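Every protein chain of the complex appears in place save one, which is left out.
Moving on to chain A:
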Amino acid sequence: MAESVAVRADGEEHEPVGFAFEDRPRPLEGVRAYGLIMAMWVRSTMAYRASFAMTLFGNLAVTAFDFVTILLMFTHVDALGGYALPEIALLYGLSSTAFGVCDLLLGSMDRVGGRVRDGTFDTLLVRPVPVLAQVAADRFALRRLGRITQGLLVLGYAIVTLDIAWTPLKMLMLPMTVLSGAAIFGAVFIAGAAFQFVAQDASEVQNSFTYGGTTLLQYPPTIFAKDLVRGVTFVVPLAFASWLPALYVLGREYPVDLPQWVAFLPPLVAAGACALAGLAWRAGLRSYRSTGS
């Protein structure tokens, strides 16, 4: 299906098929292909509008239940791990929005293992389009806007109810955190996809770091064991996706002793994580052997 659209789009530009992608630098080529495949899936989704509306609502509601759970907890307590509700809402909003952006853009990366197993991965390799772009845009699901919407609503609630002195720097921290956070989660998605070349059926492991990661970051770091906090700071750098910058905004101490400027590192950490994930993806792709049947 993707092929036919690509060909048609090429046809419109009156370029010979196969050369359409070659006169651009590779990253741009990937982005363009991603856009084409994405547009195809959006069009296909919109063919069933009622179903789309239902699943969009469902996507919003299922993540909203996470926050409802926190609200229900707060019917019994005034603070969790020493954090009041607006403070937790900030952590939640940042983590949920960042993860939502990443989930929208790369949410189908867990299908790589299935494609390797059933042999459809080969189809992706023969197309004149970067494989990563094809895998990332596969089954692009617009309903995932639901999670972003819900995250932004909670983030808005936090900003309105938080009793802190907002400085321009603190305000700038919020979009910076969301964007870097999305990139860090993206690196986890891509590294997870690379791992599926090795263990095809193990795609669920990735959920521990993606869905598990965003759930973890929704709660204050004070409630978790120190080793767990160290793990998500130094090993899988999820803490940079919300905790560290958010704690700077809130003027709170991080349970692991780190200098304050670490709060400004998320963009660098995100870049590093993405570079490593890219290397992992290449290694995975190179190690791929088709079943050959």
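Points to keep in mind about this one:
Following the convention adopted for this analysis, a contact is a pair of C-beta atoms (placed from the backbone, for glycine too) under 8 Å apart; a residue touches a chain by one contact, two chains touch by 3 or more; residues count from 1.
Going forward, contacts and distances are computed from a predicted model.
Within the choices "ATP-grasp domain-containing protein", "Dipeptide transport system ATP-binding protein", "ABC transporter permease" or "Succinate dehydrogenase/fumarate reductase iron-sulfur subunit", the name that UniProt assigns to the complex's undisplayed chain is "ABC transporter permease".
Only one of A:M46, A:A79, A:L125 or A:L172 touches the chain withheld from this view, namely A:A79. Note on the undisplayed chain: of the listed residues A:Q150, A:S180, A:S203 or A:S242, the one touching it is A:S203. In the full complex, chain A touches the omitted chain through residues 48, 50-51, 54-55, 58, 61-62, 65-66, 68-69, 72-73, 75-81, 199-205, 207-208, 212, 215-216, 219, 222-225, 228.
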